[in-house]
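Missing here is one protein chain; the remaining ones are kept as they sit in the complex.
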Amino acid sequence: MTVLHRVESESGVADTATVTAERHSPLEHRVAEFERSAVHGPRGVRLAEEPFLTQLDLRMPPSGTALRAVSEELGLPVPAANRVSGDERQGLLWLGPDEWLLVAEEGRAGELLGVVRSAQQGEAGSAVDVSANRTTLRLSGPMAREVLEKVCSVDLHPRAFSTGHCAQTLLGRAVAVLWQVGREPEYRVLVRCSFANYLADLLLDAMAEFLPG
Amino acid sequence: MTSSPNPHRLNASVRSGRIDRARAIDCTVDGRRVRGHPGDTLASALLACGITEVGPSIHRGRARGVFTADCTEPNALVQRLDGCPEPMLPATELEIYEGLEVRTLSGVGWLSGQRDTAGYDKKFVRSDVVVVGAGPAGLAASLVAARGGARVMLIDQHRELGGTLPDGQAHVSGHPATEWVGRAARELAENENVRILTRSVALGCYDHNYLLVAERRAEHLPVWRSSGPRQRLWHVRAGQVVLATGAHERPLVFADNDRPGVMLASAVRSYVNRYAVLPGREGVVFTTSDSAYATALDLLSCGARVPAIVDTRAEPPARLVEQVRAAGAQVYPGSVVTAATGEPGVTGVRIAGLDGNGSLTGTPVEVGCDLLAVSGGWNPAVQLFAQSGGTVRWDPVVAGFVPDSPGGRSARVVGAARGTYDLAGCLAQGFAAGAEAATVAGFRVAPPAVPQVDGDRPVGRPRPVWAVPDESRPRRECTEHFVDLQRDATVADVHAATETGMRSVQHVKRYTTVSTGVEQGKSSGVNTIGVLAETLAASSPGEVGTTTFRPPYTPVPLALFAGRTRGPLYDPVRTTPMHTRHEQAGAVFEDVGQWKRARYYPKNGEDMETAVLRECAAARTGVALQDVSTLGRIEVVGSDAPVFLDRVYTNKFSNLPVGKARYGVMCGADGMVLDDGVSLRLAEDRYLMSTTTGGAAKVLDWLEEWLQTEWPKLDVYCTSVTEQWAAVAVVGPDSRTVVGRLAPELDVSAEGFGFMRFAETVLRNGVPARVARVSFSGELAFEVNVARWYGQALWDAAMEAGRDLGITPYGTETMHVLRAEKGFVIVGQDTDGTVTPLDLGMNWAVSRSKDFIGKRSLSRPEMLRADRKHLVGLLPVDGHSLLPEGAHLVDQRAPRRPPVPMLGHVTSSYRSAALGRTFALGLVSGGRERVGEVLRAPVGGTDIEVEVTTPVFYDEEGVRRDGAAQG
Partner (left out) sequence: MLLIRCPWCGDRDEVEFRYGGQADVDYPADPERLDDTAWGNYLFVRANPLGTLTERWVHTAGCRRWFSVVRDTATNEMSPDIPSRRESR
């Protein structure tokens, strides 16, 4: 077999150093709009993009040794269903009985893929870099839940959903991963890039009720 | 008094009413100024001004008046003119505000062409206990459930809580009932787990305790004062439902029962007590049960005269009779009102005796009046209960259809909604149901003791009369005995329906149009059923049964259902990271599912045809590029990935070497083509599958279905990476040069980078990329993939690298032409779920050596028929006619008149720059055997002759894909 160039590096294409100047997030042109739409105070709510977060999709048998090894290596317990372990800096989100999403700060895909794959030791499972697949919206403020309740049918009442909870669900007509990161409340919404503008439109529209005047 | 704008408004010392007399509100009705106060409905304001009459009736033009004080109103329907005109609003429910302008209607409104700019939105919430109706029973249920700690939602149609308590004079624990209501409202409002929605109608109650609730948030406010949504549609998922929906009073049917001045007895009470309006000064009361005696007492206590209380019962409860006699009213027991007299408004009634058989006795007497308060009994509001799957039965004791317990499901029905009309009973049922519901929902709580109450206590059984016999005419001639005021339907109409042979209430409803108005049978339904039962000599209305109760409970604007889901928020518009560049290049877009894909890039005002010919020429003779970031991509990982792909693709993937790519076709179990695409083998245990743009989600679902439900032991995991990647196809003889510049580290020579190979590299701009030599055009072509966030940079770099070669962006239309020239199918365009790979002539892609999903189906007799439709090429004989896609193809000798046997149809049709003519693909019965035949395509009255060919039109030898044509 004549392979002239690497077919697949250990950690995938995105491994190579990030070329920041060439990189664009789907909502970067809407920063000013987000700022204009922010409402402060007791009936406040704000929207922002947190682009380029590292995201790895992990699929593994839930009872296998690979999962335990990966969890130990990352220092993150395996989260219960619909929960997140870790924090905003590095969190492991439950997506399904054999699927998790590792979310970390920007630019760590290569390193973390290496950690996961070496912990996996060739056992069944997959780890795929999906950092560019989704962008992240951050919705926060006392009215954030009220806003989400206009577009999402999951029960978001504090008795049912609170900090450290996550859900894959529909926001309007877009599938998204909802992650409550703070009590205020504060949410991260991970959404596929092509839906990001729609979702931003949807949330800004739902927020408009709280704009003064 | 005459100078007062509200001559019928009661003095505050007589009745304070729930209105704010300190402020006046002016609105306009039919051009007339009507003055009322905050708290008034349009109907109460009209009555206060002495206006009883509203628009004439729909068919017969008869004068009509305000008839109710609730959502069952059949007459006082208005068109709102201020703001966005809205039709058929009941004046009895319309709260007045400054600037309100309406026109009264004759049963028909009109839709405005104006765009409704008011906001309508939605909200999704869950609640442990949902209580519909904030009368005494509903309030009681809410209080207990909330005390148990449950999340409670209390929904009521009206501005104020309390149900009909503010309409009456009842006392709880020695204080006016309204004070108890106030305390309950405060307790609920202070509980953070309780949400109270007033001015909100539960429109429907569906499976699994799903309720839709329409909240009027700003309807009662003038447009200039309302901010935020005007109405909100709540999608409520309840753990437990308590229905305390109350009851609606029935009208009575007698001659000229539609005259202005005839009004429901409960409505009269409501106007007197809630709105401090006296609808008449001489009020006759005609009743079949106890409740209307309170109406008489209310009228008397306001200084009105009550010349007669006409009771169908021979022996009304003595206590009531004594009470009203003491107050100055005369009671006519065992009697009926046979007719209202006066025109247009009521000036009197004719009273006659009614014997035990329901026949008139004695000589009718005439009594003068300007108001006739009628009570035909009560209909429990079982609509929501029935919608949620409950059944109802006729209860002869309460003379109404009541929930058939234990026939219903999870909804608990309490109070008047189940035929309980006394206050103590309503409170007891409410407390019990609230406690039960909360306990079942996980919040254990016990019902409190019922407080001491003093209020209406019905003691006598009602004696319903469905239609008072006419003094002289038989039923078939009772054309002024109205059963449905809004539809102008009469006893004679119901009789006529039975004469034509109809027996079912459903048929009679549709024949007579009874209950098809906005009240949807709430007032007309049961009387019609009663009349029908008598006409058919049925034993009771229960034997006739009801029509089906359907949502919505009250009319609702369609705009509310749309909510914010319109315009740009109607459906997601998905765009690729290069979208801005396509816009800047002037692309015309087409919708492919939710994606916006560039269709073509017109230059200098080109039409599509010209642009596409230019783009095609660039791809065939120079270099062109397309954004292919919408293709679906799935990583298939695991030691069994090769086995798995062998099973899902018709061709083999286990023998694909690492570093190489292969085209594959997927079938359903029925053998029909499902999707296709190229898969790369990244490693022994790792493939990157691509799918069609529209098939991405479907294919992932499909793979997961087989892995999870059929082959759980396979070590395979699928991950969608569609949007991890952005990609461009660089196509044409000069593509090698362009990709060579774009990816300087890559050996792009024919020898160094063979067809269906791929490699990873770093582009000139530093961006890591995966480059594959795949071609959907037959030309030398490369597909360059980068992480999604580099998509725009990739586009820019490719354009830059090909600028001196005239690199031309092309869209989906050109892509379609290029692939069709090569006979490559597009799944979903050239296939439609009835086409197998063999029909497409793709035997080369169908493995004989392994099983795959759908293989067994390919040998079913149906699949082996010689007349199956095959993919063929089609060449219009004249060389320039463009066949419409979808055009039928018939034999030349086929008859001109139907039935014309159809041989097939055109699936793709284009003009080709390379061929210098038009051409098409199509599916034709036994098509491969027809190559060379000429068929007819009848198009718009003329025929286009087409020759059947093989589907490959261009470079049949396949030499161009390696760039042989270069140089």
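In this document, chain identifiers A and B correspond to the written order of the chains, with residue numbering beginning at 1 in each.
We take it that a residue touches a chain if its C-beta (ideal position, glycine included) is under 8 Å from a C-beta of that chain, and two chains touch if they have at least 3 such contacts.
This is a predicted model, so every value here is computed, not measured.
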item	value
Touch criterion as defined above, residue of B:190, B:207, B:607 or B:957 at the omitted chain	B:207
Selected residue (touches chain absent from view) among A:77, A:96 or A:122	A:96
Residues in subunit A touching the chain absent from view	62, 81-82, 95-99, 153-155, 167-170, 175
In subunit B, positions touching the absent partner	206-210, 235, 237, 389, 409, 669-670, 697, 700-701, 704-705, 707-710, 712-713, 851, 855-857, 860-861
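Just so it is clear, only the chains that are shown with their structure count from here on.
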item	value
Centre distance in Å when subunit A and subunit B are each reduced to the mean of their C-alpha atoms	32
Interfacial residue positions of subunit A with respect to subunit B in the complex	1, 3-9, 13-17, 19, 22-26, 51-52, 57, 59, 98, 124-126, 128-134, 149-153, 155, 157, 159-160, 172-174, 192-195, 197-199, 201-202, 205-206, 209, 213
Partner subunit A, residues of subunit B touching it in the complex	119, 121-126, 151, 227-229, 235, 237, 564-565, 568-569, 571-577, 595, 635, 637-639, 657-659, 682-683, 686, 715, 717, 719-725, 745-747, 752-753, 758-762, 765-770, 785-793
